[in-house]
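Every protein chain of the complex appears in place save one, which is left out.
Right, subunit A next:
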Amino acid sequence: MKKRKIFSAAGTGIFTILGIVYIMPILIVLMNSFKKKVFINKEPFRLPTEKTWNSIENYLTAIDKYELLGAVGWTVFITLGSVLVILICTSMCAWYITRVKTKFTKVLYLLCVFSMVVPFQMVMFTLSLVADRTGLNTPWGIIIIYLGFGAGLAVFMFCGFVKSIPLEIEEAALIDGCTPLQTFFRVVLPIMKPTYISVGILETMWIWNDFLLPYLVLDLNKYKTISIAIQYMKGSYGRVDMGAIMAALILAVIPVIIFYLSCQKHIIKGVAAGAVKG
(Lines give C-alpha, C1' and ligand atoms only; values in the text may rest on other atoms or scores of the structure.)
Protein backbone atom coordinates (compact mmCIF):
# COMPACT_ATOMS: atom_id res chain seq x y z
CA MET A 1 0.00 0.00 0.00
CA LYS A 2 2.76 2.41 0.90
CA LYS A 3 4.64 1.57 -2.27
CA ARG A 4 1.54 2.46 -4.26
CA LYS A 5 1.36 5.88 -2.70
CA ILE A 6 4.97 6.66 -3.49
CA PHE A 7 4.45 5.61 -7.10
CA SER A 8 1.39 7.78 -7.40
CA ALA A 9 3.20 10.79 -5.93
CA ALA A 10 6.14 10.26 -8.27
CA GLY A 11 3.73 10.01 -11.18
CA THR A 12 2.06 13.25 -10.23
CA GLY A 13 5.46 14.91 -10.00
CA ILE A 14 6.62 13.69 -13.40
CA PHE A 15 3.37 14.67 -15.05
CA THR A 16 3.41 18.11 -13.48
CA ILE A 17 6.77 18.74 -15.13
CA LEU A 18 5.54 17.26 -18.44
CA GLY A 19 2.43 19.40 -18.26
CA ILE A 20 4.44 22.55 -17.77
CA VAL A 21 6.70 21.63 -20.69
CA TYR A 22 3.59 20.97 -22.72
CA ILE A 23 2.13 24.44 -22.32
CA MET A 24 5.56 26.10 -22.59
CA PRO A 25 5.18 27.07 -26.29
CA ILE A 26 2.11 29.12 -25.51
CA LEU A 27 3.78 30.75 -22.51
CA ILE A 28 6.81 31.65 -24.63
CA VAL A 29 4.60 33.35 -27.21
CA LEU A 30 2.73 35.14 -24.42
CA MET A 31 6.03 36.37 -23.00
CA ASN A 32 7.23 37.57 -26.38
CA SER A 33 4.00 39.39 -27.09
CA PHE A 34 5.10 41.98 -24.51
CA LYS A 35 8.53 42.59 -26.04
CA LYS A 36 9.58 45.15 -28.61
CA LYS A 37 9.55 43.57 -32.05
CA VAL A 38 13.28 43.78 -32.76
CA PHE A 39 14.10 41.67 -29.71
CA ILE A 40 11.68 38.83 -30.44
CA ASN A 41 13.70 37.01 -33.06
CA LYS A 42 17.00 37.76 -31.33
CA GLU A 43 16.26 36.39 -27.90
CA PRO A 44 12.91 34.61 -27.88
CA PHE A 45 13.57 32.64 -24.69
CA ARG A 46 14.59 35.51 -22.46
CA LEU A 47 12.10 37.20 -20.16
CA PRO A 48 11.33 40.79 -21.09
CA THR A 49 13.70 43.27 -19.46
CA GLU A 50 13.30 46.99 -19.00
CA LYS A 51 14.98 47.53 -22.35
CA THR A 52 12.81 45.12 -24.29
CA TRP A 53 9.47 45.67 -22.49
CA ASN A 54 6.77 47.03 -24.76
CA SER A 55 3.71 46.71 -22.50
CA ILE A 56 0.55 46.29 -24.59
CA GLU A 57 1.77 48.21 -27.63
CA ASN A 58 1.89 45.04 -29.77
CA TYR A 59 -1.73 44.30 -29.00
CA LEU A 60 -2.73 47.82 -29.96
CA THR A 61 -0.87 47.53 -33.29
CA ALA A 62 -2.48 44.18 -34.01
CA ILE A 63 -5.90 45.59 -33.31
CA ASP A 64 -5.52 49.00 -34.99
CA LYS A 65 -3.29 48.35 -37.95
CA TYR A 66 -4.29 44.80 -38.79
CA GLU A 67 -7.96 45.08 -37.77
CA LEU A 68 -7.80 41.93 -35.75
CA LEU A 69 -10.98 42.53 -33.79
CA GLY A 70 -12.93 42.59 -37.05
CA ALA A 71 -11.41 39.25 -37.97
CA VAL A 72 -12.33 37.82 -34.57
CA GLY A 73 -15.88 39.10 -35.07
CA TRP A 74 -16.26 37.49 -38.48
CA THR A 75 -14.81 34.23 -37.22
CA VAL A 76 -17.31 34.17 -34.35
CA PHE A 77 -20.14 34.98 -36.75
CA ILE A 78 -19.18 32.33 -39.30
CA THR A 79 -18.55 29.66 -36.68
CA LEU A 80 -21.75 30.22 -34.71
CA GLY A 81 -23.90 30.64 -37.80
CA SER A 82 -22.53 27.59 -39.57
CA VAL A 83 -22.66 25.31 -36.55
CA LEU A 84 -26.26 26.32 -35.79
CA VAL A 85 -27.39 25.78 -39.37
CA ILE A 86 -25.48 22.50 -39.64
CA LEU A 87 -26.99 21.16 -36.42
CA ILE A 88 -30.57 21.95 -37.35
CA CYS A 89 -30.49 21.02 -41.02
CA THR A 90 -28.38 17.87 -40.82
CA SER A 91 -30.20 16.42 -37.81
CA MET A 92 -33.53 16.83 -39.61
CA CYS A 93 -32.05 15.32 -42.73
CA ALA A 94 -30.55 12.42 -40.79
CA TRP A 95 -33.83 11.65 -39.07
CA TYR A 96 -35.65 11.58 -42.40
CA ILE A 97 -32.96 9.41 -44.00
CA THR A 98 -33.12 6.79 -41.27
CA ARG A 99 -36.90 6.76 -40.93
CA VAL A 100 -37.86 6.79 -44.60
CA LYS A 101 -36.25 4.02 -46.59
CA THR A 102 -36.17 4.79 -50.30
CA LYS A 103 -33.48 4.56 -52.96
CA PHE A 104 -33.00 8.30 -52.73
CA THR A 105 -32.27 8.30 -49.00
CA LYS A 106 -29.95 5.32 -49.32
CA VAL A 107 -27.92 7.02 -52.04
CA LEU A 108 -27.85 10.27 -50.09
CA TYR A 109 -26.53 8.46 -47.01
CA LEU A 110 -23.79 6.73 -48.99
CA LEU A 111 -22.81 10.02 -50.62
CA CYS A 112 -22.53 11.62 -47.19
CA VAL A 113 -20.25 8.85 -45.95
CA PHE A 114 -18.21 9.13 -49.14
CA SER A 115 -17.79 12.89 -48.75
CA MET A 116 -16.08 12.37 -45.39
CA VAL A 117 -13.02 10.77 -46.97
CA VAL A 118 -12.60 13.27 -49.81
CA PRO A 119 -9.74 15.67 -49.05
CA PHE A 120 -10.53 19.35 -49.43
CA GLN A 121 -7.86 19.81 -52.11
CA MET A 122 -9.96 17.69 -54.45
CA VAL A 123 -12.76 20.24 -54.57
CA MET A 124 -11.07 23.46 -53.46
CA PHE A 125 -10.63 25.05 -56.88
CA THR A 126 -14.06 24.21 -58.20
CA LEU A 127 -15.72 25.03 -54.90
CA SER A 128 -14.24 28.52 -54.93
CA LEU A 129 -15.53 28.95 -58.50
CA VAL A 130 -19.01 27.82 -57.47
CA ALA A 131 -18.96 30.19 -54.51
CA ASP A 132 -17.93 33.10 -56.72
CA ARG A 133 -20.55 32.39 -59.35
CA THR A 134 -23.41 31.95 -56.92
CA GLY A 135 -22.44 34.96 -54.81
CA LEU A 136 -21.80 32.84 -51.75
CA ASN A 137 -18.45 34.55 -51.11
CA THR A 138 -19.76 36.44 -48.07
CA PRO A 139 -19.83 35.39 -44.42
CA TRP A 140 -23.55 34.64 -44.90
CA GLY A 141 -23.00 32.59 -48.02
CA ILE A 142 -20.11 30.64 -46.55
CA ILE A 143 -22.55 29.22 -44.01
CA ILE A 144 -24.27 27.40 -46.87
CA ILE A 145 -20.91 26.17 -48.16
CA TYR A 146 -20.05 24.85 -44.70
CA LEU A 147 -23.44 23.16 -44.49
CA GLY A 148 -22.76 21.44 -47.79
CA PHE A 149 -19.18 20.46 -47.15
CA GLY A 150 -19.68 19.57 -43.48
CA ALA A 151 -22.92 17.67 -44.02
CA GLY A 152 -21.18 14.31 -44.42
CA LEU A 153 -19.81 13.90 -40.90
CA ALA A 154 -22.83 15.47 -39.22
CA VAL A 155 -25.44 13.40 -41.08
CA PHE A 156 -23.39 10.28 -40.44
CA MET A 157 -23.17 10.90 -36.70
CA PHE A 158 -26.84 11.83 -36.35
CA CYS A 159 -27.91 8.77 -38.35
CA GLY A 160 -25.92 6.57 -36.02
CA PHE A 161 -27.82 7.97 -33.06
CA VAL A 162 -31.30 8.03 -34.61
CA LYS A 163 -30.99 4.29 -35.28
CA SER A 164 -30.75 3.71 -31.53
CA ILE A 165 -33.96 5.61 -30.72
CA PRO A 166 -36.87 3.18 -30.31
CA LEU A 167 -39.48 3.71 -33.00
CA GLU A 168 -42.38 3.35 -30.55
CA ILE A 169 -41.79 6.75 -28.98
CA GLU A 170 -42.19 8.53 -32.30
CA GLU A 171 -45.13 6.39 -33.34
CA ALA A 172 -46.89 7.27 -30.12
CA ALA A 173 -46.34 10.96 -30.79
CA LEU A 174 -47.66 10.65 -34.35
CA ILE A 175 -50.74 8.72 -33.20
CA ASP A 176 -51.40 11.37 -30.56
CA GLY A 177 -51.71 13.82 -33.42
CA CYS A 178 -48.28 15.38 -33.73
CA THR A 179 -47.20 16.36 -37.21
CA PRO A 180 -43.77 15.03 -38.22
CA LEU A 181 -42.31 18.48 -37.53
CA GLN A 182 -43.74 18.53 -34.02
CA THR A 183 -42.60 14.97 -33.48
CA PHE A 184 -39.10 15.93 -34.49
CA PHE A 185 -38.79 19.08 -32.44
CA ARG A 186 -40.71 17.95 -29.35
CA VAL A 187 -39.70 14.30 -29.13
CA VAL A 188 -36.64 13.45 -31.20
CA LEU A 189 -34.61 16.60 -30.65
CA PRO A 190 -34.61 16.42 -26.82
CA ILE A 191 -33.55 12.76 -26.93
CA MET A 192 -30.66 13.61 -29.24
CA LYS A 193 -29.24 16.36 -27.05
CA PRO A 194 -25.92 14.59 -26.32
CA THR A 195 -25.35 14.04 -30.04
CA TYR A 196 -26.07 17.71 -30.72
CA ILE A 197 -23.34 18.61 -28.27
CA SER A 198 -20.83 16.17 -29.77
CA VAL A 199 -21.47 17.22 -33.35
CA GLY A 200 -21.59 20.88 -32.37
CA ILE A 201 -18.22 20.68 -30.72
CA LEU A 202 -16.54 18.81 -33.57
CA GLU A 203 -17.90 21.26 -36.13
CA THR A 204 -16.97 24.26 -33.98
CA MET A 205 -13.38 23.07 -33.68
CA TRP A 206 -13.20 22.55 -37.43
CA ILE A 207 -14.80 25.81 -38.58
CA TRP A 208 -13.15 28.08 -36.02
CA ASN A 209 -9.69 26.91 -37.07
CA ASP A 210 -10.34 26.44 -40.77
CA PHE A 211 -8.02 28.41 -42.99
CA LEU A 212 -8.17 27.24 -46.57
CA LEU A 213 -11.91 27.14 -47.18
CA PRO A 214 -12.64 30.72 -46.07
CA TYR A 215 -9.37 31.84 -47.70
CA LEU A 216 -10.56 30.59 -51.07
CA VAL A 217 -14.25 31.34 -50.72
CA LEU A 218 -14.48 34.70 -48.95
CA ASP A 219 -14.02 38.06 -50.62
CA LEU A 220 -10.78 38.82 -48.78
CA ASN A 221 -10.87 42.56 -49.39
CA LYS A 222 -13.91 42.77 -47.17
CA TYR A 223 -13.84 39.82 -44.81
CA LYS A 224 -11.07 37.95 -43.03
CA THR A 225 -11.09 35.28 -40.36
CA ILE A 226 -8.44 35.12 -37.63
CA SER A 227 -6.34 32.50 -39.40
CA ILE A 228 -6.44 34.49 -42.63
CA ALA A 229 -5.56 37.73 -40.85
CA ILE A 230 -2.52 36.12 -39.22
CA GLN A 231 -1.39 34.57 -42.49
CA TYR A 232 -1.70 38.02 -44.11
CA MET A 233 0.41 39.64 -41.40
CA LYS A 234 3.17 37.15 -42.04
CA GLY A 235 2.81 36.61 -45.75
CA SER A 236 1.90 39.49 -47.96
CA TYR A 237 3.71 42.40 -46.39
CA GLY A 238 7.35 43.12 -47.03
CA ARG A 239 8.31 43.72 -43.41
CA VAL A 240 7.01 41.36 -40.82
CA ASP A 241 5.97 42.88 -37.50
CA MET A 242 6.85 40.05 -35.11
CA GLY A 243 5.43 41.91 -32.14
CA ALA A 244 2.01 42.28 -33.69
CA ILE A 245 2.08 38.63 -34.77
CA MET A 246 2.82 37.45 -31.23
CA ALA A 247 -0.07 39.56 -29.95
CA ALA A 248 -2.34 38.23 -32.70
CA LEU A 249 -1.43 34.63 -31.84
CA ILE A 250 -2.34 35.23 -28.22
CA LEU A 251 -5.58 36.95 -29.22
CA ALA A 252 -6.40 33.94 -31.39
CA VAL A 253 -5.65 31.46 -28.62
CA ILE A 254 -7.55 33.20 -25.80
CA PRO A 255 -11.10 32.54 -27.08
CA VAL A 256 -10.17 28.92 -27.70
CA ILE A 257 -8.90 28.46 -24.17
CA ILE A 258 -11.98 30.12 -22.67
CA PHE A 259 -14.23 27.92 -24.79
CA TYR A 260 -12.24 24.87 -23.79
CA LEU A 261 -12.17 25.52 -20.07
CA SER A 262 -15.85 26.39 -19.94
CA CYS A 263 -17.10 23.25 -21.67
CA GLN A 264 -14.16 20.94 -21.24
CA LYS A 265 -16.18 17.93 -20.14
CA HIS A 266 -18.45 18.08 -23.16
CA ILE A 267 -15.53 18.55 -25.51
CA ILE A 268 -13.69 15.50 -24.27
CA LYS A 269 -16.87 13.42 -24.31
CA GLY A 270 -17.75 14.71 -27.76
CA VAL A 271 -14.35 13.77 -29.15
CA ALA A 272 -14.56 10.28 -27.71
CA ALA A 273 -18.09 9.79 -29.03
CA GLY A 274 -17.23 11.18 -32.45
CA ALA A 275 -14.25 8.87 -32.77
CA VAL A 276 -16.18 5.76 -31.85
CA LYS A 277 -18.81 6.55 -34.45
CA GLY A 278 -16.26 7.46 -37.10
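To be clear about the criterion, contacts are C-beta pairs under 8 Å (C-beta built on N, C-alpha and C of every residue); 3 or more make two chains touch, one makes a residue touch a chain; residues count from 1.
Simple rule for what comes next: contacts and distances are computed from a predicted model.
S.K.: If you had to name the missing chain as UniProt does, which of "Electron transfer flavoprotein subunit beta", "Putative ABC transport system ATP-binding protein", "Sugar ABC transporter permease" or "Response regulator transcription factor" would it be?
M.R.: "Sugar ABC transporter permease"
S.K.: Could you tell which one of A:63, A:78, A:145 or A:199 touches the chain left off the display?
M.R.: In the complete complex, the chain left out is touched by residue A:145.
S.K.: Sort through A:76, A:174 or A:220 and give me the one touching the missing partner chain.
M.R.: Per the contact definition at the top, the residue touching the missing chain is A:174.
S.K.: Please give every residue of subunit A in contact with the chain that is not shown.
M.R.: Its contact residues with the unshown chain are 4, 8-9, 11-12, 15-16, 18-19, 22-23, 25-26, 28-29, 32, 40-41, 43-45, 89-90, 92-93, 95-97, 99-101, 105, 108, 111-112, 115, 117-127, 129-130, 134, 136, 144-149, 151-152, 155, 167, 170-171, 174, 179-181, 184, 205, 208-212, 226-227, 230-231, 234, 245-246, 249, 252-253, 256-257, 259-261, 264, 267-268, 271-272, 275-276, 278.
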